[in-house]
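For reference, the structure is listed below as structure tokens.
Note that this complex is displayed minus one protein chain, with the remaining chains in position.
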Amino acid sequence: MTALQQTGWADRFRHINTGRWMVWGGYALVMIAAPLLWKSSLSLTMLTQMGISIIACLAFNMLLGQGGMLSFGHAVYSGLGSFFAIHALNMASKGQITLPVSLVPLVAGGFGALFAVLLGFVTTKKAGTPFAMITLGVGELVAAMALMFPGFFGGEGGITGNRVQGQPFLGITYGPQIQLYYLIAIYTFICTALMFAFTRTPLGRMLNAVRDNPERVEFIGYNTQFVRYFAFIASGFFMGIAGGLAALNFEIVTAEVVGATRSGAYLLFTFLGGAVFFFGPIIGAVLLVLALVLVSELTQAWLLYLGLVFTFMVMFAPGGISSLIMMNLRVASFGKLRPLIGSYLALAGTAATVLLGAAVMIEMVYHLQLNEALGPVMKFMGASLNAKGFDTWFGACFVMLVGLVMFEMARRQFVKEWGRTQEEIERLIKQREAAT
Amino acid sequence: MNPAAEFALELRDVRKSFGKTEIIRGASLQVRPGERVAVIGPNGAGKSTLFNLISGRFGSTSGDILLHGEKLDGLKPYEINRKGLARSFQVSNLFVRLSVFENLRCAVLWSLNYKYSFWRFLADAKDANARAEEVMHMIKLDKRRDVLAMNLTYAEQRALEIGITIAGGASVILLDEPTAGMSRSETARFVNLIREITVGKTLLTVEHDMGVVFGLADKIAVLVYGEVIAFDTPEKVRANDRVKEAYLGSVLAEAQAAEAGH
Partner (left out) sequence: MDVSYFLISLLNGLSVGLLLFMLASGLTLIFSMMGVLNFAHASFYMVGAYVAYTITQAIGFWWGLLLAPPIVGLMGAAFERYALRRVHKFGHVPELLITFGLSYLILELVGLIWGRQALNFLPPVSLQGPLFTVVQLPEALQFAWGSPPEVCKTVAGAICTQFPSFRAFGMGVAVLMLVSVWLLLTRTRIGLVIQAALTHPDAVEALGHNVPRVLMLVFGGGTALAALAGVIGGALRVTEPSMALAVGAVVFAVIVIGGMGSLAGAFVASLALGVIDSFAVGSDSSLADIFKAVGLGITPDTFGYVVWSVKMSQVAAILPYLLLVLILIFRPKGLFGTREG
């Protein structure tokens, strides 16, 4: 994929201004209608967590995608937000302060921003790789401190709280999950809108400039570190809100909310969704919840799959899923998508074969390692397979190898056709430019 | 900053050492407001280093640099820029993933006082948008408004480079080899462009192309081994013996002496 093929994305769709209302309207509609379509309590749990994760991943991407800052310790700000939220909630329960439950996330946001102010100045002194290392160190610092002060952080058991308290507002007590869901949906929508608006402000644009060329920014009158610092604080604010909502949702906060694993998850899934486009992290957040809640139940190898998907993404599609979508939308806007569908199907089919063979083998290995007591027979997608049987292994290996060969053939064909399509598009663009 | 100061830019015995090597060895210069100065000299003379010192990229080891009579000691690049000095780079230093228009708009934001605001929309920043359009028109990139900087041709990038430099309205402009790598026709076009857009400004430009130098400059400063050995009108510099020696070496002097001796 050459750089030329990424010409002016947003601007190509600028003429769809009515499209803008449609997109935001659609976004709101999906959030309102989702729990009505998926009614189970599991779905509601997932939808709730998705809302929280969307805010967190978008806030994370303020730094990564918009500012070029890779943070390995961003869970610190959402985690600290969670802790302050739950303590505020408890203080409100005891009557020490008056705080409506629906405003608790704002308090959390405030504390997230506060810690970003305190820790951010030191963190943003450097950029790029040193910045990443500093965030790692600061993250470890806070995570370790969480274990040192059990009074505030609750030690092993964490801190619990109760969101059903105070006067019900218009009959809303936040007892039923659905009520909490709509509160979170409102916060998610507003936060998304605010973060999107941020990208269209001077600070947001200068943040992009800092990402592209931090040195040049200094020569047009801006202090690069301040730009990064202020963006860092803004990001911390929204991370705090996400943390506050999480505290309300789970009604318990433990030390792992500031831990490296959670920071890693934000990073992984934001990148997976795509850091280049604004909506990428939204996709990433949805995947995050799906992976953590659903996939982890389906297979014990899910972390391995995740690691593999992520690594391949970095190597072959560093713009994430959102950039893949946009690339194809671009092709579609030129009316050239239909001829590619055949190649895509071939790719998908052969890839599925490879994955099937590989997955069987991976699952068998996991089964043998972790479920030894259950004997060698395991269930895989409805079929019973003997993990110790030679024929199972041979079969899976055979399927995978055949799939690999065919995938490679399909891939080469696809690359040829994609290249041809891009050339045709370039020709069309030149024709249009010549005409104007 | 004193706009009434006699010199727009002044260098007083500026020295710069990197480790034990002294690159700039006592450079002195006085540039009047509105003057167009070409800085020439053999490779390695320290021209880019001098620009880096003036614009604040490096700090000088000793000596003073004054902008409109105010010392620039130890100031950061952005502080110097805010005082009215802007520079371009020899290797285009653009915001690669932003469009031409966005590049220019970023360059004007501070001078129009937008600072770090996040409560106003760029779309409503009429003055910034208008100025960016104006500069875009000046550098003749209006047709490429929404093209990402990394997708421009080389000459277009150099034009954008200059555009970013002048967009903020700085009164002292430093251009570091603006026409480097261009063909003859492109260079001629560029020189006209530079002349147009730096009307009323103080200009220092590093150049190797003598045609450009003689066509553009009011004065020429010759930098050799980190010292300004001549600073005068083009004709006088052309006739200056030290300059001749620096460029042609003592061979010419010897040849002339030998000729005279016969």
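Chains here go by letter, A and B, matching the order in which they are written, and residues are numbered from 1 within each.
To be clear about the criterion, a contact is a pair of C-beta atoms (placed from the backbone, for glycine too) under 8 Å apart; a residue touches a chain by one contact, two chains touch by 3 or more.
Remember, predicted model here, so these are calculated numbers, not experimental data.
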- Mind giving the shown chains that are in contact with the missing chain? A
- Query: Which of A:144, A:345 or A:409 sits in contact with the chain that's absent?
  - Reply: A:144
- Task: Touching the absent chain in the whole complex: find that residue among A:28, A:136, A:164 or A:252.
- Result: A:136
- Task: Kindly state which of the options A:174, A:219 or A:271 is in contact with the chain not pictured.
- Result: A:271
- Item | Touch list for chain A against the chain that is not drawn | 64, 68, 70, 122-123, 125-130, 132-134, 136-138, 140-141, 144-145, 148-149, 151-152, 260, 264, 267-268, 271, 301, 303-304, 306-308, 310-311, 314-315, 318, 365-366, 369
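As a convention for this text, only the chains that are shown with their structure count from here on.
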- Note on the structure: Here the gap between chain A and chain B, centre to centre from mean Cα coordinates and rounded to Å, is 45
- Name, in rising order, each residue of chain A that touches chain B in their complex. 3-4, 6-8, 11, 197-198, 200-206, 208-209, 211-213, 215-224, 226-227, 230, 234, 433
- What residues on chain B touch chain A, complex-wise? 55, 76-78, 81-82, 86-87, 89, 93-99, 102, 105-107, 109-111, 114-123, 125, 143, 146-148, 150-151, 164, 167-168
